[in-house]
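Missing here: one protein chain of the complex. Every other protein chain is in place.
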Amino acid sequence: MIDPLQYFAPTTLQQASSLLVQWGPRARMLSGGTALLPALERAQWSATAIVNLKTIPGLRELEFDPSDGLHVGALVTLAELQRSPIVRAHYPVLQETIAYVATPQVRNLATLGGNLCVATPTADLAIILLALDARVTVHRVGGKDTLSLDRFYPTWGGTQLAQGEILTGISIPPPRGSARYQRFMVRQAVDVPLVNFAIALEQQEGQISHARIVLGGSGPRPLRMIRAERALLGQLAGRETFARAIDLVIADAYPPDDLRASRAYRHELLRVLLRRTFSTFTTTDRANASF
Amino acid sequence: MNDTLIGARAPKLDAPAKVSGRAVYGHDLVRPRMLYGKIVRSSFASARIVSIDTSRAEKLPGVRAIITGADAPARSFGYGDDNQILKAERVRRVGDEIAAVAAADPFVAHEAAQLVRVEYEPLPAVFDTDDALCLNAPLLHPQHGSNLFRHQQYQHGDPDAAFAEADVVVQDEFELGYVANMPMEPCFCLAEYDAGGDLNLYSTTQVPYLLQRDLAEALDIPAGRVRIIQTVIGGSFGRGLDMYPFEPIAALLAHKTGRPVRIAFDRREEFLAAPVRQPMRVKMRSAAKRDGTLWARDAHAVLNIGAYASWGAQTTLVMAQTVGSLYRVPHARFIADLVYTNSPVTGAMRGFGNPQSTFFVETQMDRLAEALGMDPLEFRLRNANRPNEITLQGLEITSCGMSECLQAVGAMTDRAADDASPPPSVSLRRGVGFAATMNVGGGARIYRSDGCGATVKVDDFGRVTLITGASEIGQGSDIVLAQIVAETLGVPLETVRVINGDTALGLWDVGVHASRTTFIAGNAARLAALDARAQILETAAEQLRVATGALDIRGGTIFVTDDPAQRVALDKVVRARHFRQQGTAVIGRGWYDPPSQMADANMRGNLSAAYSFGAHAVEVEVDVETGHVRVVHIDAAHDVGRAINPMLIEGQVEGGIHMGIGYALTEQLLVENGRVLNDSLREYGVPTALDMPSIDIQLVETNDPQGPFGAKGVGELGVTPVAAAIANAIYTAVGVRITSLPITPEKVLCAIQAK
Partner (left out) sequence: MPLFDIHLTVNNIPTKVAVRPQATLLDVLRDALGLMGTHEGCRVGECGSCTVLLDGKAVNACLVLAPDADGRTITTVEGLEQDGTLNALQQSFVKHGALQCGYCTSGMLMTATAFLGEQNNAVAEMQVREALAGNLCRCTGYTKIVKAILAAGNE
């Protein structure tokens, strides 16, 4: 049961912003609602005012430009992204990652903007989009601002959004090399991940020229494994290089130790799954990465 | 008599209502002037209630009543006579009932419940059974004198001597976790006093006639003034075997307000307050002779029953049966300690002890076979139960297709091995494991009566109505009973309707549990139909001027067997019997109570009039680097006596396998200090459509002498062997024995690495 609240349906970003400022922390933004409604239902969040962003036009574009990359309006649903021929052609890993998120019904409602703002430490899309160097556009009083997703997530968790600020779009740079997303669960669907991570690598003439490793559930937000990334740069893609990077990830990763699984086991899972995933970058056989 | 309806894959009678959204479940029930009840529950596992302040809640517009322990009868209730409707002084678990609100709409009830302020003084708590049995442990129920609710012992033969003389002995410790029934519809009841002052309770119960008595006792009113009406029930699986406080609470609120009051749990409350399966630790050993003869078993189980005892305490009887009588075992002992702790309330869940005991018994059957160097299937076949044999425990086995079931899954599995494709990755290993099962299939006398009553009425238009005490909770008993009645009477299936679930209409029945409905209610329905048939034939014989023995009924027509042209329609006969001087109606009466015994104090006795058997062969795929287990395929063979409706039996087996896979691999309530941490479906782990293997089912028909048309019960048979067969398959695949449930990837990987 959700506690009583007031509902607002602004038609411009300015209106929405003013409402959010006016109501302060008692207000919550509504986009897909798939995280908001359960959190209110279970009293994990409280709100006395709901500001619906879906009544604001112009936040549903999905555009690709080979030199600029992909721009996604905050209200584009995960199902729309998953089915988009553009995404399938240029960012197949994004499509694969979305298939892990919640259920088909939830993906029909959930929006990319909303998903990124929920900012849980194991969020599939935050992890892959950090690996893809995504940037977000934020509406602020007096204009808009673009910042990297990495900066959007402060080290202590949550987002950088101040009251009244609204995430309006996500930009993903043109694909560099290729990327993988990996998630380990007991059940085949809808399960809590025991570990999850994304890797993006670009190789030029056999040498790694760009590397991103992003780990979920190892802190208050998805974390880039900077030491491991650096260890890869300039190296030849291969078993030994990857083994060094994996050691660094294991050293830097601090997954939870709880009733679901011990930290030691999660470390072991990371080691195995990182090795399997890295190995797919040296071969064309991607089947090994899935299980 | 023609047999055309026996064995028909007839759809459930309620299927059209359920696919069109017309079925009215409890949660869908609306009554005029109805109020919404909401319970205020304890947030402490053990505490003294210092004060309850309802003043703010009472001022909320729309609130009609708030009750606390002061408004409830002081007497205790429940299987252990240890529970109170509303706790006035002390709470013993997270979720204990403290106060309740009735309000004009659910939003107000929700808000009011939050406004009730309870002040607690925390008391020492015990969560672990070992801690609870310590000398200085805080007592949950001081009047009981100990936290040991019950100690039981079963024995036949001389186990100690047998282990000394055995050639091979295996020994393990097993640990079984918390799982929950988790039906898709959470608990529901609606209490309403009628104009005459009788209490009508609409309920998701499985035991309407026992609830009638229990509710009356708890409320201190005559049971004759209580009527229980089952709603359409969205699954239950054992949850509804006991009365829980929310039911008398709804009655108290209805009494106080003079209006109907409904209490519907949401999912979170279901996790908090619905009963769960007892977690337990078991120390067990099994022994065999070198020639492959199973020789002895000895098991000691300690069950955590939570804060209050329930009918779930009787699961030890079923475990004793598995230990003492699954396979022919000359010496056996089973000891059970049931222990109170400040933990979730436990109850009954499909299989009623048998999934647990089959897991530890069948794990050790595999280990014995290995120790003997025998093929696991051969070892099982050699010691399998046989027809017409009384076990040393006193179980009178009549029909028994255990060997046929084992052979069937062996054959199916051989075929699978022949066309097996190699696993898709080097880290994956496949293996097949077996387990057999025996379950009560002819009722289970855990109550003074295991009976069921039925009435068959045939009206002037030829419409047949079966009024039965049996409960339909989704399993499809209505169509099975209709098939039995139609077949017995000789009428088309579509002329039979089934009325049930109302204590004012039906004759008594102990409830839907123990896979008993087809056997017990089926026999009762058959007897009632035979009675009605005799009445019809009596009048038809007068009309056709022949002896009744010369007549038969088919398709709703009575005819002379030797001269089928001499015929009369059934409805015409009914009218002829009705509309005449001193006429009468066709009313068939049936009552069936099986020839079984209650267990004695030593857990001996022939609990059931028939026993059902089965065997599963499970193929798993284990990732040796992560420990992940995927169930690839299951072959299931079940001795069902006679398959009255194979489609429904398959459904029972498939659903049972689903629960078994959950129990074995994915489901677990994470309970810390008496609190459930993962109280959502996503975190709890009910298997999804993607987690299910392909399943091949073979039905073995042994034609039980007591069963209606030879049928035996099958409701629990699908779930009981699954966890054991999966664990055995994991051993075949990767050579590790996991003795604790659920079998998580971490446990598997640790075991592999420790090898």
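To keep things simple, chains are lettered A and B as they appear, and every chain counts its residues starting from 1.
Just so we're on the same page, a residue touches a chain if its C-beta (ideal position, glycine included) is under 8 Å from a C-beta of that chain, and two chains touch if they have at least 3 such contacts.
Bear in mind that the values here come from a model prediction, so they are computed numbers and not experimental data.
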{"item": "Given B:G80, B:G410 or B:G474, the one touching the chain that is not displayed", "value": "B:G474"}
{"item": "Candidate in contact with the missing chain, chosen from A:A102, A:L149, A:A179 or A:A231", "value": "A:A102"}
{"item": "Absent-chain interface as seen on chain A, which is shown", "value": "2-7, 9, 30, 32-34, 37-38, 40-42, 50, 52, 54, 79, 102-106, 108-109, 188-190"}
{"item": "Hidden partner interface residues of chain B, rising order", "value": "9, 11-12, 14-25, 27-28, 107, 181-186, 232-237, 266-267, 473-476, 647-648, 650-651, 654-659, 680-682, 686, 688-690, 692, 695"}
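Everything that follows uses one rule, which is that only the chains that are shown with their structure count from here on.
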{"item": "For the chain B and chain A complex, residues of the former touching the latter", "value": "106-107, 110-111, 266, 268, 424-425, 428, 623, 625-626, 628, 630, 665-666, 670, 672, 677, 680, 682-683, 685, 687-688, 690-691, 744-746, 749-750"}
{"item": "Touching residues (chain side chain A, partner chain B) in the complex", "value": "1, 3-4, 42, 184, 186-192, 194, 259-262, 265, 268-269, 272-273, 287-288, 291"}
